[in-house]
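Since the structure comes first, as C-alpha cells, the remarks are kept for the end.
Removed: one protein chain of the complex. Kept in place: all other protein chains.
We call the chains A and B, going by the order they appear; numbering starts again at 1 in every chain.
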Amino acid sequence: MTNNQFMFLLFSVVIVVFSLLTVTSRRILRAATFLLFVLVSTSGLYFLLRFNFLAAIQLTLYAGGIVVLIIFSVLLTSHISEKLAIPPVTKRIFAAIAAIAGAVLCILTILQTQFVQKTFDPARTNIRTIGEGMLSTGKYGYALPFEVISVLLLAAMIGSIILAKKRKD
Amino acid sequence: MIDFSYTIWILLIPLIVFVVTGLTGNRFKPIVTGIIGTAGLGVVFLLSVITAYKFFFVLDKVGGAFQRLLAFNHTWLHLTDKLHIDIGVLLDPISVMMLIVISTVSFMVHIYSLGYMKGEKGFARFFSILSLFSFSMLGLVIATNIFQMYIFWELVGVSSFLLIGFYYEKDSAVAASKKAFIVTRFADLGFLIGILLLSYTTGTFDFITLTGPNSPAFTSGQGIMFLGMSTMTWSMLFVFMGGAGKSAMFPLHIWLPDAMEGPTPVSALIHAATMVVAGVYLVARMFPIFHHEQSALEIVAWVGGFTSLFAAVIACTQYDIKRVLAYSTMSQIGYMMLALGVSGYGGEDGLGYMASMFHLFTHAFFKALLFLGAGAIIHAVHSNYMNEMGGLRKYLPITHATFLIACLAISGIPPFAGFFSKDEILVAAFHHNKALFAMEYLVAGMTAFYMFRLYFNVFWGQEQHYHHTPHEAPVTMTIPLIILAIGSTFAGFIPFTKLVTSDSLPFESHTEWGIAIPSILIALAGIGIATMLYMKKSDTSKKIATALGGFYTAAYGKFYIDQVYLFITKKILFNYVSRPVAWFDRHIVDGTMNQFAYVTNVVSDRIKGFQSGQLQQYALVFISGVIALALLFIYLWTN
Partner (left out) sequence: MFEGVPIHWFLVLSTLMFFIGIYGFLVRKNLITMLMSIELILNSVCINFVAFNKILYPGHLEGMFFTLFIIAVAAAEASVAIAIIINIYRRLVNIDVEKMDEMKY
C-alpha cells in the first residue's frame, strides 16, 4: 500500500462516515460540524491530487464560509438542545432503497468502464497559470464564466438581502 | 337621370337615431330622446315625400312606364358570380308608395306618442325601439332582393316583439309578445324555405331579375312535381306562408289580437298600418311570379277572402275596442290579399293589384287614425272595454269627429278614402270570382256594422260613471289625428291607376256604379242596424246575441282557434315530440357529457394525491425515475 493509497483510503473513510453522520445525526449543530469534517477531508483529497489552490479555496469558502453561514442560520432558527425527530420508517426505507439502488447501479457501471489513465503529473498547479486561465479570452480561457459568476454572486447577494430583510408590513 | 342615392339616408337616419337614443337614452331627459326620434322621422318623412315627388313626376318614364331603379347597391355576400346577396335601395312605384305610407304614419305616431307615452317608465326605450322599427320597415320595402327583405323582415319581427312586450312587467304582455314572435317565426320558417327553393331553382335573389319580363322563375322549377304542384308553385306557397304569418292571415292570425297588449301607438303603427301589410307587400313584390303560378295565386285569394269574413264575424262580437280594431285590420288585410289573388297582370287586368295597393294606402291612414283615436279614448277613460264607455262625444270633440271620419272611411261611404279603394277591390273580385265577390259584399256590410257598433257604444249610448271627467287629449295627440283624418278623407282621390299598377303602365279606370251603389247601400244598411241597436241603450242586441246562440258564443270565443293551437302544441307536440326530444337531450346528449365530466372528476379526485405539495415525495419520484431510466438505457435496452 503506497502512501497515496493510504491517504486516499483515510480521507475516504472520514468522508463516508461523516457524510452518513451528517444525514442521520439528530442534533442539527452536530450535523453541521460533521459536514465541516467532510468538507475538510475533501480539501485533503484535493491536496493529495496536488490542487493546492483549489484545496485552499475549498477550505476557506466551503469550510470557512458556507458551514459558518449554515451554523448561523441553525442558531437563528433552532434551539441547540432541540433534537430532530426521527423520520418515519417507510420514508427511510423508500429513501434508502432509492439511494442504494442508485449507488449500486452507478458503482457497477463505474467498475465496468475502462478509463484511459495517463501517468501522474506530480507538478503543482502554478497559481500564475490559474490566474491567466481565469482571465484569458482565448482557448482554455475562462473570462466569460468568470464575469458571469461575478454577476451571479452580486445578484445572489442583493437577492438574499432582499429576501431576508424584514417586511414593512 | 336624377340621382336617388340620397335615399340610403332614409334607412340610415332611423338607424342612427336608434343607436344614439338606445345608447344614451338614460342620460338625457326622456323628452329629449322623444324629440330626437321624432325629428329623425320628420327628416325621413320629408325625404320620402321628395323621393316620391321626383319619382312620380320628375323622373322620365321608359315607354310610358315607371322605371325600376337601383338607387343604391352594395354587394354584401358574394356567393357565386350569379348568386350574391346585396344590400341596396330599390325604387319602383310600390316601394315609393310604401315609403310614403310608412314615413307618414310613423311620423304621426311619433308625434302622437310624445303625448300618449308622457310620463311612462321607459319612454326613451319606447322611442328608441320605434326608430328601430322604422328602420327595419323602411329597409323591408326598399329591399333590392329577397334576402335583404328577409333580414329586415326578421328585424321588423324583433322590434314588434320588443314593442308588444313593452310593458314587460305585465304577464299578459310578455305572453303576447312571445306568442307574436313564435307564430311569426314559424311562418318565417316557411318564408325561408320558399326563399331557398326559389333561389335554388332560379339562381338569383334579385327582385328585378325575378319579376322582370324574362324572369328565370317563369321557366325553371316547372319540371319537378310534388303533390301535383311544381317546385315554383311550392316555393311561392312557402313565401306566401311567411306573408300570411306577418299579415295575420287565417290560420296564422292568432298573434295579432293579443299583440294589442302593446302601447296603442304601437298598435297603430305596427299592427295596423305598416308591419302587418308586409305580407301584402311581399305578394305584390313577387306578383309576376305569383301570377305565373295561378294555383298559388288562387290560394292567396281564398285565404284572403276567408280571413276577411272570419275576422269580420269575430269583430262584431268583441268588447275590447282595440281587439275590434285588430280583427277589423285582419279583415281589411284579407281584402288586400283577395284583391291580389283575383288580379291579372298588365293594364286593366291588373285592376286587383292596383286596388290592393290602393286599399293598403288608404287603409294605413284610416286604420292608424282609428287606433290613435282609440288611444285617445283609452287615455281619457282608462279602459279598453266599450261597455264601460258611452256618451263621450261631449268630452272628446276632436277625437269624436276624426273617429267618425275614419269609421265612414272604413265603411266605404263616399267620398271618404275607403270607398274608392274598396270599390276597386269589389270590381276586381266581381270580374274574377262571383263567390268571393258575394263574400266581400257581406264583409263590407259587416265592416260598417261593427265599426258603427264601436262608434255608437263609445260616443253615444248611456254615459258611464268614470274615475274622473274624461278630457280631450293634449295637442300632440290631436294634431296627428287631424292630419290623418284629412288623409282619410282625401286619399281616395289620388289617381292610383296612373301611379301604381302591376306593370307600371298607367291605365284608365272608372267607377262601376253598378257595383258601387249596392256596396254603399249595404254599408248604409250596416250602419243603420248599428244605429238602431246601439245609439240608444237597448236590449235588442243582447236578444239577438241570445238568438244566435252557439254561433255567437263561438264567434265571441274567436272560434276557439287559440284553443285548437294550444291543444295541438300542448297536448300533441309537447307530449309526443318535445318530450322525447327533451328526454333524448337530457339523458343521451347531456348524459354523455355528464359521464365524461363524472369520469374526469373521479379520476382527478383519485390522482390528485400525487400533487401533495410534499417536496420530498416529488424528489423521491424524480430520483426513482432517473434510476429506472438509467437502468433501462444502460442495462436493459442494449442492442
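The working rule: a contact is a pair of C-beta atoms (placed from the backbone, for glycine too) under 8 Å apart; a residue touches a chain by one contact, two chains touch by 3 or more.
What you see is a predicted model; the values in this text were computed from it and never measured.
Where chain B meets the chain that is not shown, the touching residues are 608, 611-616, 619-620, 623. As for the chain not pictured, it touches chain A at residues 1-5, 8, 12, 15-16, 19-20, 22-24, 28, 31-32, 35, 38-39, 42, 45-46, 49-51, 53-54, 57-58, 61-62, 65-66, 69-70, 72-74, 76-78, 84-85, 87, 91-92, 94-96, 98-100, 102-103, 106-107, 110-111, 115-121, 125, 129-130, 133-134, 140, 142, 145, 149, 152-153, 155-157, 159-164, 166.
To be clear about the criterion, only the chains that are shown with their structure count from here on.
Residue ranges of chain A in contact with chain B, taken from their complex: 91, 94-95, 98, 101-102, 105, 109.
In the complex of the two chains, the chain B residues touching chain A come out as 616, 620, 623-624, 626-627, 630-631, 634.
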